[in-house]
Structure formats: structure tokens, C-alpha cells
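The complex is shown incomplete by one protein chain, all other protein chains being positioned as in the whole.
Chain naming follows the written order as A and B, and within any one chain the residues start at number 1.
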Amino acid sequence: MAEERVPVLETRKLGISFGGLKAVTDFNIQIFPGELVGLIGPNGAGKTTVFNLLTGVYAPTEGTVLLNGKPLNGKKTYQFVEAGIARTFQNIRLFKEMSVIENVKVACTKDLHYGLFSASLRTPKFWKTEKELTEKAMSLLEICNLADVAELPAASLPYGRQRKLEIARALATDMKVLLLDEPAAGMNPTETAELLTCINTIRDRFGIAILLIEHDMSLVMNVCERIQVLDYGQTIAAGSPAEVAANPSVIAAYLGE
Amino acid sequence: MKSKTSRGYLLNTVVVVVLFIGFQILTSLKGSEGSFKLVIVPSIWQCCYLMVLAASLNLVLGFMGQLSLGHCGFMAIGAYTAALLSLACERAGLFENKSDLSFLLVLIASVLAAGILAALLSFLIGIPALRLKGDYLAIITLGFGMIIINIINNLPFCGQDGLAQGSAAASLYKNGLGFGSKAKVQFLWFALVVTILSLTLMFMFVRSKYGRAIRAIRDDEIAASASGVNTSYYKVLTFAYSAFFAGVAGALYSCTNATLSTSSFAFTNGGILNSTFVVVMVVLGGMGSLTGSVVAATIMFFVNYQIKNGAWVEHLPASVSGVFEYPMLVYALVLIIVILFRPKGIFGSYEFSLQNLIPDIRRARERRKAAKAERKEAQAHG
Partner (left out) sequence: MNTFFQTLIVGLRLGSIYALVALGYTMVYGIIRLINFAHGDFIMVGGYTMIFVMPLMLRLGLPAWLGVLAAIVVCALVGMGTELIAYRPVRRKGTNMTALITAIAMSLFLENLAQAIPAIGPNPKVSSQIFGNGGFKLGTVTMEYTTVITLVISGIVMLVLYAFTQRTRLGRAMRCVSEDKAAATLMGINVNSTILLTFGIGSGLAAIAALMYMAQYPKVYTTMGALLGLKAFVSAVLGGIGIIPGAMLGGIVIGLVESFTTSYISSSMADTFVFLILIVVLIIKPAGILGKNVGEKV
């Protein structure tokens, strides 16, 4: 049964070095549709670098990223998104001066098939596309509980809601894999709990795979089905939360020898 | 939602058409009067190309957040293309008089050709240049602007000191698309139509996926590409779209002149047309507001005109009017003061809309009231 499943996202011997420094080496992961996988590790272990490799921000010096079995070598970031990998950022990167709903709409740009001509002359096609776009954006905002602030500038939202807006924006790209880079960083327990519900709703509703970087160990242990642990750019453990928690090298990496 | 928008469009169209007709009537009534013919109409012509120029730079500078210092180079290309094309058409005998219908066609073709050539060139420049960001982009566009001027200067048929010296030795008034004061009145409608069309097209551009994409690039380029926006494509496209209208502005500019000289487009000249002056207009009006650019272009033109020709300048003390002999000094000061005290310009990113005018005013008043109340409360507490 398990052999028949095709991983939606897979990496083979992924690695990158900056100058002489090997930031990530021999990184292998397989994520299946609907799975929630955690990527953990101490500070500077290379987690965000892995995300940058998985989204084409950095070009790997070795290995490949495959989406549904197709390699994504040499593609640019926006092509990774078109293929179906979306992400959020550790330090929130919203379009600050744009409204909340526009932030979501931007992420749909690639799916809007009208040209300069239609846009200039406001053809019926333009109106139809824009109307559908507004509806889609609103429904995504509702999922993330942001519908009431749709017209406000993104920068005016409180921290927790900005994080959610980033998720909504990523969802708007219609991805198959969602990469969340420390979504709960800087949140209080209530906000974190809300976020968890949101993540679960998203997974159930869209049936997507989620890869999560997180420092909050309890969060990772609670929600992730599988966990992979990085240290100094190398995978030191992988498995179920219980297995990982009991792994001596993980404990060593986190607590120091 | 949609009916409201279409009502807005209808309202705008009606108002524009009514204004335009009113303007035509005014022109036909007053067309022969001295001050109208010699002062007001030429001023409107100048305002027209300045508006289009400022708005087109705003697309790149304000909406996309990329500083381009070579914008007047594209205007120069437009001006020379339109002028040379009209001169060539006259030589080929396509038109004899400015009242011919064929002249109108040549005029339209010249304006379009000006825009298209500027856009094509900016496309070629944009592909390598827009890979750079910030200061580097500023300096590389400045370089391209200078190269364009330098090359035009060295083309035998453009002439070192203007068209009149080149092999196309001819006066634009007599043989090309240049309009003398009488023809300026006669063709005022053309300038207005071109300006309104250009502004409308740019407005449509920023209120579509294109505008959203480039504003996203301005706010955060990495996040934009991580949201699936092909950033290089939208950057180059916008650059070319903006250059198209700079070219159109150039064509309008050549319509108002007897001859052209590259020195009027150079980066470091004291005139109204250098790239810095355009930057001043955009910053003053508000980066990211086409309304702002239009208003700022008008204000800057008016100030420039008053400083140079205003009767009231003579009544000022000599020390003040002495400063006015160097208008660039005034603009530089204006620019510094605006950036220091109102870095978002007059309008920020606000766009004027007839339909929302009243609600906007009401909201602004409420906001002011709220701010006042807050201040009072703070005082009471403090």
C-alpha cells in the first residue's frame, strides 16, 4: 500500500555550500499528500536554508527537489510557486502598504489570464476575472478569520493576524505543499492555539501537505505526524514524535553534550 | 459591487466629455484673443506633456519603487521620432497643410511611433538594467539616459544643436508637426485627447493585476516572487509601458516647438525638462498617486511660469527676485522641504475619484475630528 503512494514533495541528496561552508548536506525528505511534517533543529542548523532551497530562493549546489516526481532544477522562485510550493517567512514579509485583500490577490496573479489589452479596455473578461478573484480572496480571508479587516493596510494588523495573513497569501497560490517557517514565533499561547486550529482546518479542507519549521517543541510534538531533525546541516534523526524525542543524538543536539 | 464600479466609470466618462465639450466651446469663442492664444493655450500644451511625463515616471518610481534617472531619455526618443517622422512624411508629400486630414493621420502615427520606439528601446534597456536594484539601478538608468542623448547628438540627421542644424534642416512649425500659436489653439483638442487617453490607460494599468504585482514588488520583492509573481517580467513590462507614455509626452513636446535640441533633455541642465525635475513632480505629488502627479505637474508648471514671467515678481524685493532667476534653486529647496516634512508627497497614494469625492471628504473630516478629540483627551490626561 505504502509503496504505491507518490510523495508530493521529495528531495534527493539536496545540499548547498556558501563558499567553503556546507550549510546543508545530503538532505532527503519525502512528504505525502495530507501529511504534516515538522522540521526542527537548534538555531543555525540550516532549517530556513532548506526552505530557501525548496522554494528556489537559493539554487542547490547538489541534489534535486522533486514535486510530484518532476525535478525543479534551475527554476526560479515564481516557477516553484507555479509548480505548487508556497511558503511563509520567519520574519514576516507582507506587502505592507497594500490592503489585506490585495495581499491575497497578489498571490493569485499567476492565475489571472487577462492581458494588457483587456486591462486597459476593461473588457467583460477583465470584470469576470476580477470578480472571481475577489470572491476567492474573501473566502480565503474567512478561513483565516481576516474577513473583517480586508480593506485595512496589512501593516496595521496586530502581529498574530499578520502571520495568518501570510498563510492566507500562501494558500491563494493554490499550492500542493505549504512550507511554514516558524508560524508561532512570538505568539502567545492563545494565538498559538488559534493558529493550530487554522492549520488543521487548512489541511483538512485543501488536503495539502505541510512542512513546518518550529522552535516550540510542544507544538511540533502535538501536531506533526513525522519529524525530521537537522543539526549543522545534516539530518540527525527522523521518525514519529515519540521516536525523535527519545533519540539520544537529538537530546544531545538540543541540550549540548 | 460591480454596478457601483460601472456607475463610477460612467460618471467619469460623462464628466470628462462635458468638460471637453465646454472646453471646445470656450476655445472657439476665445480662440483669437491675444492672451488666450499666446499664454493660456501654450501653457495647457506644456501642462499636458508634463502631466503625461510625470504620471509615466510615477509608474516606475512610485508604484514599482524603482528609481529610474533616465526617464527624459525616453522622452527625447519620443520627441525626435515624432519630429523626424513628420518631417519625412512632409518630404514624401503625404500632407501639405496642417488642415489636411492626412496631416491628422500623420500626427497620430507620429505620436504612436514615438511611444512604440521608446517602449522598444526601454525593453532592451530594461532586461539587463532591471536585474539591478536601488542605487545601482539609478546609476545605470542615468547612464542609459546619457547614452541616448549622446547618441542622438551624434546622429547626422538629428544634428548637434537641434533639428534645424541637421540634414533634416527644417522648421517643425513649417514642415513638421510643430504648432505655431494659431495652430496650437486649433489642435488643442488633440493634446487634451492624447493626455486624457494616456492618463486613463495608466490608471487602468495600476488598477489591475499589473498594478497589484508592481506594488507588491515595491513593498517586498522576495515575498512577491514567493507569491508566484514573475518579478522580472512585470518589472520590464512596466518599464516599457512607462517609457511608451514618456515617448508620447515627447511627441507632444515636439508638437509645441519649432525645433528640438538634445540639451533640453540632458540630466544636468537647468531647464524644466531634465529627469530631476520630473522626479520632483512625482515626489511632490506623491509616489504612488497618479492624481498627485497630475496636480504636481500643473503646480510645478505654474510656479515655473510665474517665477519666469509673473508680473508680481517685479514687485518683490531684489534679494527675493534675484533667487527667482535660478528656478532650479527653488525646485531643489522645494524637493528637500517636501521630503523632510511630507515624505509621501501631497497625495500620498490617494487617488481622486469623482464618485468617492464626498465620502472621502467626509471621512477625512471625521478623521481630523477624531485626531483632535484624541489630542484633547491626551491633554486632559497629561
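Here is the rule we go by: contacts are C-beta pairs under 8 Å (C-beta built on N, C-alpha and C of every residue); 3 or more make two chains touch, one makes a residue touch a chain.
Computed from a predicted model, the values in this text were never measured in an experiment.
*Asks:* Could you tell me which of B:Ala138, B:Ala183 or B:Ile346 touches the chain that is not displayed?
*Replies:* In the complete complex, the chain left out is touched by residue B:Ala138.
*Asks:* Among B:Asn153, B:Asn175, B:Ser263 or B:Gln306, which one touches the chain that has been omitted from the display?
*Replies:* B:Asn153
*Asks:* Out of B:Leu29, B:Leu316, B:Leu329 or B:Ala373, point to the residue that touches the absent chain in the complete complex.
*Replies:* In the complete complex, the chain left out is touched by residue B:Leu329.
*Asks:* Identify the residues of subunit B touching the omitted chain, counting contacts across the whole complex.
*Replies:* Against the missing chain, subunit B presents residues 61, 65, 67, 69, 128-129, 131-132, 134-136, 138-140, 142-144, 146-147, 150-151, 153-154, 160, 222, 267-268, 270, 276, 279-280, 283, 322-323, 325-326, 328-329, 331-333, 335-336, 339-340, 343.
In this text, only the chains that are shown with their structure count from here on.
*Asks:* Between subunit A and subunit B, what is the gap in Å from one C-alpha centre to the other?
*Replies:* Centre-to-centre distance between subunit A and subunit B: 42 Å.
*Asks:* Across the complex, what residues on subunit B touch subunit A?
*Replies:* 1-2, 9, 201, 204-205, 208-210, 212-213, 215-216, 218-220, 222-231, 237, 241, 288, 349
*Asks:* Report the residues of subunit A in contact with subunit B in the complex, numbered from low to high.
*Replies:* For this pair, the touching residues of subunit A are 55, 57, 76-78, 81-82, 86-87, 89, 93-98, 102-103, 105-107, 109-110, 112, 114, 116, 119-122, 126-127, 130-131, 134, 169-170, 172-173.
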